[in-house]
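The structure under discussion appears below in the form of structure tokens.
Complex shown without one protein chain; remaining protein chains in place.
Showing subunit A:
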Amino acid sequence: MEVNHQTAGRAEVLSVSFHLNGELVQVNTSPVARVVDVLRDELDQTGTKLSCGIGRCGACSILVNGKLTVSCLLLAYQLDGASVTTIEGLSGQGEMDPVQEAFLEEGGFQCGYCTPGMVMAVKSLLDSNHEPDQHAIQGALAGNLCRCTGYGGIIRSVQCAAAKRNAVR
């Protein structure tokens, strides 16, 4: 197939609006732009990480309408009208989410690159399950890879976060 490289770079531009961490944003972007790239490169929200690009590692996990989603397999136009929460949205007003506090206290991270996605996955778990047991924790985090911790610190963090949230309620 002949590709006209003179025009190939000028793809159609779509206007997409969505709520990002509570604020309405509008971006003009390519129809094939991935959410992770729009967040990182266009909106400078670099807390969301990119690692495998194929939905395997979970480093780019965000919440879309409250649902845990990998942002490398989602196209920006699919966000139109949606409500998106990224890691930056968890610690609004300077106050950290109990999940983040727990990761800090229990050493649930080392290099920290999987951490934003991991924290989002834990947040998603604890929003629906206040006392997750082993199976619930393993199930909820099966899509998030960490190369540093061996998951020990992460599991302790989840247990600590659950306890923290239950103490507050």
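List of remarks:
Note that a contact is a pair of C-beta atoms (placed from the backbone, for glycine too) under 8 Å apart; a residue touches a chain by one contact, two chains touch by 3 or more; residues count from 1.
Just so it is clear, contacts and distances are computed from a predicted model.
Its UniProt record calls the unshown chain "Xanthine dehydrogenase subunit D", which is the correct pick from "Xylose isomerase-like TIM barrel domain-containing protein", "TonB-dependent receptor", "ABC transporter permease" or "Xanthine dehydrogenase subunit D". Summary of contacts with the chain left out: across A:H19, A:R56 or A:K164, the touching residue is A:R56. Listed for subunit A, the residues touching the missing chain in the whole complex are 5-6, 8-9, 40-41, 44, 46-54, 56-57, 59, 86-88, 90-91, 96, 100-101, 103-116, 119, 134, 137-138, 141-155.
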